[in-house]
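Here the complex is missing one protein chain, while the rest keep their positions.
Going in written order, the chains are labelled A, B and C, and every chain counts its residues from 1.
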């Protein structure tokens, strides 16, 4: 679990996940999209609370699935389109556990961790609003 | 879609997926497990039919989800524990599509593509049997 | 004395991300704290006027706005999160 201003080195993360000796590795990477001409994405967070939120999510994933390893890295600060915002990786003996835990971590991270996005297009900087679909995606893990 | 005897270069595949300009990249990597002392895993396939099966799966994924890119690479021949057997990667604008399409491709590949695994432990070489759970996992995509 | 933290457009409207304040005894919960701060007017009124747009954490724990602030050392006020 890591919050960082540095670029996310996926090759290094995958290497570490593969060394965890599971048979199945699932990953999710979120990239900055250039929706309608976004030039910069700025990610702000609530430092102590994000670390707690990510640790809690990892602990819940470890309770629900039998994982050999799990990684969550969230970048903060200013980013350009195409750069990686977030990386989630999970390792398990079998694929269903790795895939489900990976989807769980990214869905819940979207609603449970205190990050905020601001998009800049030319002179126009605006904070991204909450997405209803994110809340629905996170909620399905609470019901199941 | 590729069937290859060469090791799978994940960094190169991820790089290509990230250049597809979606906001969400999901991957699944299957590794050779050393279950009960497996020393070698041998993957046999039915060449023309595997290519057709993988193309059909990719086409079905493209019909069901709006994908910017999808990659399926399956290795054949002899492999050691820890090596990559299969890599699936999907790119979409939003994460639900990328994650679902990735799970679909690996679930259906397990039952719809003509590959066979033989495990060697010392002098004992045996062909892996069909897994009931694989059939169930593939079937859920037919019902939905 | 409570540490008050503001994030995203709440921080930008108010103009600072952190301050310390001692709310009066009748301010019992987060909603009351927000109303009390909004009375300062200006960027505070602008940022804190519509509580349906706000979320909060007390001592780094997400809470509903009717949560008590008794004994709280840190209260954070912010919009719905949009990470990932």
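We adopt the following convention: a residue touches a chain if its C-beta (ideal position, glycine included) is under 8 Å from a C-beta of that chain, and two chains touch if they have at least 3 such contacts.
Computed from a prediction, not measured in an experiment: that's the story for all the values here.
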In the full complex, displayed partners of the excluded chain: B
Omitted-chain contact residue, chosen from B:37, B:77 or B:114: B:114
Touching residue (missing chain; options B:10, B:25, B:43 or B:96): B:43
Interface with the undisplayed chain - residues on subunit B: 30, 43-46, 48-49, 52, 74, 85-86, 106, 109-118, 127-131, 134
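Throughout what follows, only the chains that are shown with their structure count from here on.
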Chain whose mean Cα position lies farthest from subunit C: B
Subunit B-subunit C separation of Cα centroids, rounded to whole Å: 49
Distance between chain centroids, defined by C-alpha means - subunit A, subunit C (Å): 26
Junction residues of subunit C - those touching two or more other chains: 84
Per-residue overlap in subunit A, given as positions that touch at least 2 other chains: 30, 106
